[in-house]
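Complex shown without one protein chain; remaining protein chains in place.
Right, chain A next:
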Amino acid sequence: MPVWLREHSWRQTLTAVYLSLPLRGARATPANIFCSERYLKVSIPPFLFEAILYAPIDDTNSTAKIGNGNIFFTLYKKEPAMWDSLTLANAGKEKLQYLRENAVLKAQEKAKEETEAKKITKQEHKKYALEATMKLEEAERKRIEDLKEKERQKVAEELELWKNQQKDADRYKSIQKKGELHHEIEPLKERKNEKMNKTKIPNEGTSKIGLKSTKGCCGSCNIFSQNLKEEQLPAPRAPATVKVNFTPRVFPTALRESRVAEEEEWLHKQAEARRRINSDLSELEDLKEEEKNPDWLKDKGNKMFAMGNYLGAVNAYNLAVRLNDKLPLLYLNRAACHLKLRNLHKAIEDSSKALELLTPPVPDNENARVKAHVRRGTAFCQLELYTEGLQDYEAALKIDPKNKNIEKDAEKIRHLVQETLQSS
């Protein structure tokens, strides 16, 4: 039960109401005060003050001053008029309730509007700040660009200078060369092992050299200088071979650290698959030695497929699978047989099984995976399940994007899919 505060006092002018509420020692904060147009409440548990105001007030501009054990309200009337009393008399319980709720609702709405307004101003401030930052950054960028541009120009100029120096140096050298050779030829004529003298002869014009082979041609001049130099070079090495061993690697592809784990897994799986033998076959004893070898059976199957004996091939693969159900190539090849025999569902089954076994996908089993996708895709298409078929062809293309046949077929299927979509 709240303790009602009733010792309030008030006075009024035409436009305002001044209400003084002693607090009986309780401490008040703004949170304890709730005010709307018609309703005023002060709640400091256990104390409570409530007033349904005689007439509406402007609650936005009205104030409350807390101090001296007292709250002093300054309430600005909405309509200037003298009130008969502070509160509405004869306020029925329902009216009270209604007014209370209304007040609360109105207060909430106002609070919402205020937050909205605040949000909008905040956004505008943010936008402004962003624009200002962008301008600053733009200016900085431009400054850096200018620096770079200046650098570029300086460097380009230096390069031109150097290039011209080179040209001059080249020209000088070629003139020099002619002069040098003049001197080289002379000792050659007399003695073979003369050290080359590098004398500088500025601006030697065309020199007339007696020897036929040196008539102004730089190429043959060089031979002479080369010959002399060769005297000083060691002879070509005596040929020898060094034998090299490589760090072993099963895959022909280059080694990449990130793929090593996958590759190991694949190799492991392959090794496992080869070792497995389904030993719970009593018919095993009836088979010849070679017929117990899945690889031999696979080869037999392949040969029969090549000759068109698809049923025979299927039998061979079946037996091989019973011996070792982990070899993906058996399922892959059997799928091809089923395609030929138009056992389309079996072809799909076998291709799927093959793909299952061809994980993890590594470059080593790329070919097999492409084939599996193509075979399954073909089977889907022959069952008129073109969307599924297309999925498989696209998967095959992803692995082998350069394959023109797959590309062509995929296009065809795409058209078929579009046609069936349009006609349905």
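Criterion: a residue touches a chain if its C-beta (ideal position, glycine included) is under 8 Å from a C-beta of that chain, and two chains touch if they have at least 3 such contacts; residues count from 1.
The rule is short, and it goes like this: contacts and distances are computed from a predicted model.
One chain of the assembly is not displayed; among "glutathione transferase", "DNA replication complex GINS protein PSF2", "Myb-like domain-containing protein" or "Dynein axonemal assembly factor 10", its UniProt protein name is "Dynein axonemal assembly factor 10". Only one of A:V3, A:M82 or A:I144 touches the chain withheld from this view, namely A:I144. The chain that is not drawn here is touched, among residues A:M1, A:A31 or A:A238, by A:A238. Checked against the full complex, the candidates A:R24, A:R171 or A:R256 give a single residue touching the omitted chain, namely A:R256.
Within chain A, the residues in touch with the undisplayed chain are 144, 147-148, 151-152, 155-156, 159-160, 162-163, 166, 169-170, 177, 219, 222, 225-226, 229-230, 233-247, 249, 253-258, 260.
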